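Would you mind keeping the following structure in view while I ask a few things?
One protein chain is absent from this view; the other protein chains keep their places.
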Amino acid sequence: MSITYLEAIREAQAKALADDPRVFIYGQDVGAFGGAFKATKNLAKEFPGRVLDSPISEDAMVGAAVGAAIAGMRPIIEMQFADFSTVGFNQIVNQAATLFWRTQVACPIVVRLPFGGTSGAGPFHSQSIEAIYAHYPGLVVMTPATVEDAYGMLLEAVALDDPVIFCEHKYLYYHLKAEQLPTEAMPTGKARIARAGRDLTIVAYSAMVHEALAVAEELATEKVEIEVVDLRSVKPLDTDTVMASVARTGRLLCVGESWPWGGVTAEVLARVASEGFGLLDAPPMRLNAKDTPVPYHPNLWAAHRPTARSIAAAARKLLRM
Amino acid sequence: MSITYLEAIREAQAKALADDPRVFIYGQDVGAFGGAFKATKNLAKEFPGRVLDSPISEDAMVGAAVGAAIAGMRPIIEMQFADFSTVGFNQIVNQAATLFWRTQVACPIVVRLPFGGTSGAGPFHSQSIEAIYAHYPGLVVMTPATVEDAYGMLLEAVALDDPVIFCEHKYLYYHLKAEQLPTEAMPTGKARIARAGRDLTIVAYSAMVHEALAVAEELATEKVEIEVVDLRSVKPLDTDTVMASVARTGRLLCVGESWPWGGVTAEVLARVASEGFGLLDAPPMRLNAKDTPVPYHPNLWAAHRPTARSIAAAARKLLRM
Amino acid sequence: MALAVLHRESDADVSRPRDGFVKAYRGMLLARLLDEKFATLYRAGKIQGGVFLGRGQEALSVSAGLALRPGDVFAPLIRDAAGRLAFGESVLDAARTFLGSALGPMRGRDGNIHRGRPREGLLPMISHLGAMISVVNGALLAHRFRKLPATVGLACLGEGATSTGAFHEAMNQAGVEKLPLVVIVANNQYAYSTPTVRQFACRSLLDRAAGYGFAGHAVEANDLAACLQVVGQAVATARGGGGPQFVLANLLRLCGHGEHDDAHYIDPGLKSSPLGRDCLKLAEEHLLRQQWAAAAELETWRGETVKLIEEVIAQVQREPAPDPYHEDWSALSSRNLLEGQA
Partner (left out) sequence: MALAVLHRESDADVSRPRDGFVKAYRGMLLARLLDEKFATLYRAGKIQGGVFLGRGQEALSVSAGLALRPGDVFAPLIRDAAGRLAFGESVLDAARTFLGSALGPMRGRDGNIHRGRPREGLLPMISHLGAMISVVNGALLAHRFRKLPATVGLACLGEGATSTGAFHEAMNQAGVEKLPLVVIVANNQYAYSTPTVRQFACRSLLDRAAGYGFAGHAVEANDLAACLQVVGQAVATARGGGGPQFVLANLLRLCGHGEHDDAHYIDPGLKSSPLGRDCLKLAEEHLLRQQWAAAAELETWRGETVKLIEEVIAQVQREPAPDPYHEDWSALSSRNLLEGQA
């Protein structure tokens, strides 16, 4: 048996629904239809009355999730695409994210964001907007890169008492497969050494982890050993693991699929530069998407975001420094 | 005659209305009432029909601005508080910011955001959310720190063909005065050396420039010469001026009133670390607000954001490194 | 419950018109005097942040609070001191929040009209207008999931807030889910300085109810008896499974938007119209006319209320302010996930 990243997300939701009567799912077309990506396939049938189709009302979807959480439930909200969460933005950053701080009443909601670029999807179905959520206090922002993490972290997200923005990469939905689902998970907030190495650290998250691993593979043939750190969650961001890796390699390249200004790569570089300055043998580098909306055409899209090719070029440059 | 930061903003709008028939102002209570802060005082009377009260509809306010810009106007939108722009967020980041990239038709709108903390204002009337706008491609984000810049940059914002997020600090509204309005302005995108020094560079913007200047003053008595760089706009961010300053001083402290994750200070540190690594004699440091919503109570508020006191402590620490 | 303190006549039976009216009146009076106290403290520089009064809206607001029961969900807005107290909020909570006591429900993290106790069904408003209604919806959905007995959710807002997208999405959501939600719109003719003609283009906001699948009710809201009747009926209908209810209340704001505002822009014609009559005065006249209370009794009640307020304020003024060094600066309940950034 083999299971995709997308199926793992479905299975995690099935398990959450089965294990905890407080869990329900709310989003556009998530019911009988099973969701635009089929992440909730059959769940409405298996859990009658607990998977609700919402109107096209992202603000009210999130608002209702907060209210339900206050009243004892653990809602999972599916945004049809991460890009549409901008119209539910206020309820996420000002209602959900501030509730605990203001009242000491927790807000256990999960907002699932199918995010990231796929070929031909264009400016409004491709965005990686983890940074706008990570910027606000009061939110946990998860960015699983593997099938195992998609499953384990989603279960953790549901179990957490805080609002979680769960960024699931659409490119990985079908492209990534595992043999089986994990029975245990690394704790939230801990990064993972996806590949060990001693010459250079590449810090990445979500789909970019796989580009980084491809680069590590490629450069291994040139006797360069790259260590790949998968952040897993970008908030909290596991500075310790990153720093320990940089302590080993002396070189840092941070890669993100998002826009350059103030994204995950900025945060990682700022932390390493300020807290691990002495560990660096060369200037830390970062690689992001270009500072334009995500282009529709595959030719442009391929040049817009980092790829194994551009990451390898950056890594080679950094190794020469 | 002396003129406040707030009056400068009013004067800039008066001049823009007088000079360019394409300019109009749209926002809640901006008409006969003159705006919640009086930034449009008397403008409705002086420019009949060109200062329109809007319903409480931030999404539609921005959407209408984009449409008006397409059809040849140069709207200025006043958000009553920056914090409320989150409900107009989608139109700003997905409609206004993408228009030029997608169509080559420019989108000359200005969105004025009264932002930043004041005592007792609480979580929803204090936010500094420049970073969420700077993260998106297609926007210019201005953060004037002086009366002169409030005036000159607002005029530039109106003249620019791109959408401008104009962050005007509410604390500076009444606290800052100048003798007269400038006749020329530094170009947009250029930072300013607010005070020259050779021992340490403090990079700041908006209200924090004044805290930094106070620290420079204080430490001057200890024979420490601090250079203060006022970013003026955080996007574009004038890396050259910052780098040149760090080249002189070898030490960088970046201060922002916003939350730590992915803010202006992260971006500045990431740039300096990656592009100016060799210039640094000590690890770059940053100081931000705490990672919680902005507290209401003055006691908590004073401890939440950086102040001259905490900046001085950070500067001293950095000087010892 | 705050009102219980004041309304302790041994034989009170609020199902009798007189007793219900008196209870409501005393709630209005408490809210009015408490508001005025805060206004005074504000002018004396003793309050940080804005002070927003419910002056002229107490009859409506108290009716909302009184119609609710423990277990219900209430989302008051800035002019709902009366509704809050009637729903069970203590004067102490109010005073502590306005005066920045560390012992208040928000512990200095948030203030003034932003207070609430979500666990007790009193939602703490965020400032973004319209945003609380869907939160009430969610709580009602949760009650349905949890099969709690017939609870009701009630959200108050001003006519200006009906222009927000959040209002619309939440109204529609409540309609689709057929929730026991009551939405009360206090059309006090102004949103800050903006008159209704710049806010909406329908003859009456009641025209909106059908479009959301709500039953619609209108009330002239300086008439306490009418408010008790209309709001009470709307809540009872929602509770009885009659679906979402929309109450449009017609009144006039008898104060500035906040205490910083002199409200010079309010049309004098409105002030002198029937709309401009003070609901508290009208209620007093009603009490006297019906001989439900004598003038001396009114004086006594007022005196008792002032005393209660003064005592609470005096107590709160001795309470400690929040101390940043004891603040844990934690926006997450999962402490293990906090970051140690500067």
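Each chain carries a letter (A, B and C) given by its place in the written order, and its residues are counted from 1.
We take it that a residue touches a chain if its C-beta (ideal position, glycine included) is under 8 Å from a C-beta of that chain, and two chains touch if they have at least 3 such contacts.
Since we're looking at a predicted model, the values are computed, not measured.
K.L.:
When the whole complex is taken into account, which chains on show are touched by the absent chain?
P.N.:
Counted over the whole complex, the chain not pictured touches A, B, C.
K.L.:
Using the document's definition of touch, tell me which of A:Val93, A:Ala194, A:Leu287 or A:Ala312 contacts the absent chain.
P.N.:
Per the contact definition at the top, the residue touching the missing chain is A:Leu287.
K.L.:
Looking at B:Lys15, B:Lys38, B:Arg102 or B:Arg198, which makes contact with the chain not pictured?
P.N.:
If we include the chain that is not displayed, B:Arg102 is the one touching it.
K.L.:
One chain is left out of this view; which of C:Lys37, C:Arg84, C:Arg115 or C:Arg198 touches it in the full complex?
P.N.:
C:Arg198
K.L.:
Quick one: which of B:Gln13, B:Asn90 or B:Ser258 touches the chain that's been left out?
P.N.:
Spelled out, the listed residue whose C-beta touches the missing chain is B:Asn90.
K.L.:
Touching the left-out chain: which of A:Asn42, A:Ser119 or A:Gln180?
P.N.:
Missing-chain contact among the listed residues: A:Ser119.
K.L.:
If the missing chain were put back, which residues of subunit B would it touch?
P.N.:
Its contact residues with the unshown chain are 22, 24, 50, 54-55, 57-73, 75, 87, 90-91, 94-95, 97-106, 137-138, 140, 160-162, 187-189, 235-237, 239, 271.
K.L.:
Determine and list the subunit C residues touching the chain excluded from the picture.
P.N.:
163-169, 172, 175-176, 178, 197-203, 205, 207-208, 210-213
K.L.:
Could you please point out the subunit A residues that touch the chain left off the display?
P.N.:
Given the touch definition above, subunit A has residues 28-29, 31-33, 36, 53-59, 81, 83-84, 86-87, 119-125, 260-261, 286-288, 290-293, 295-300, 302-304 touching the missing chain.
Just so it is clear, only the chains that are shown with their structure count from here on.
K.L.:
Name the shape of the chain contact graph, picking from line, ring, star, complete and other.
P.N.:
complete
K.L.:
Can you tell me which chain is nearest the middle of the complex, judged by mean CA position?
P.N.:
Nearest to the common C-alpha centre lies chain B.
K.L.:
Mind checking the centre-to-centre distance between subunit A and subunit C? Centres are C-alpha means, answer in whole Å.
P.N.:
41
K.L.:
Counting only residues that touch at least 2 other chains, which ones in subunit A make the list?
P.N.:
In subunit A, 59, 87, 90, 94, 97-98, 101-102, 137-138, 235, 237 touch at least two other chains.
K.L.:
For subunit C, give me the residues that contact two or more of the other chains.
P.N.:
Residues 106, 109-110, 114, 126, 128, 165-166, 330-331, 338-339, 341 of subunit C each touch two or more of the other chains.
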